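One protein chain is absent from this view; the other protein chains keep their places.
Here is chain A:
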Amino acid sequence: MQDNSDIAWDNDHVRVLTFDLSGETFALEANLVCEILDLLPETAVPGATPLAASVINFRGSVIPVADLRLAFGLAAKGMSLDSRFIVIELDCEGETVFVGLKADKVFEVTTLTRAAAEGPPRIGTRWRQDFIRCIAKRNGDFIVVPNLHRIFATCGQSTGLAGPQH
């Protein structure tokens, strides 16, 4: 896994896709994004880690769906008309993995500048610092750029089935 904690700045700029998760604005490098899908039926995978608890059919392949809200302790929200799956391509230990990320709303592709970006704040957040690559200020608001590799590093293992309940 390449260390993606550094953002590939191009002349101190980077193109990102911004989206909303429970009221917070997140951003991903635009070159990671394959496709934005409208709502699809999800299939729950019993026993899977809650972060990636279901799968969807993406162009004939079965890909996992991840809910970043769980990594950041945000309140889960039901699906709405604005909900989308952002399909991204991740490089995991030399293997290309497609993952669908849930988003409450997809905003736009925009440019972040290096000058406006800061490392994760040391205080003032409940979020795990290593899950954040940087926080960018824009129009008086904050945009969170998550560290997907770090977040998904825990996804390989099963949490075990619910087990028979008697």
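The rule we apply is simple: contacts are C-beta pairs under 8 Å (C-beta built on N, C-alpha and C of every residue); 3 or more make two chains touch, one makes a residue touch a chain; residues count from 1.
The rule we apply is simple: contacts and distances are computed from a predicted model.
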Check: According to its UniProt entry, is the unseen chain "Chemotaxis protein CheA", "OB-fold domain-containing protein", "Putative short chain dehydrogenase" or "Cellobiose transport system permease protein"?
Finding: "Chemotaxis protein CheA"
Item checked: Of A:Leu17, A:Val33, A:Ile56 or A:Ile132, the one touching the omitted chain in the full complex -> A:Ile56
Notebook entry, point to check: What residue numbers in chain A mark contact with the hidden partner chain?
Noted result: 40-41, 43-49, 52, 55-57, 60-64, 66, 92, 95, 97-99, 152, 155-158, 161-165
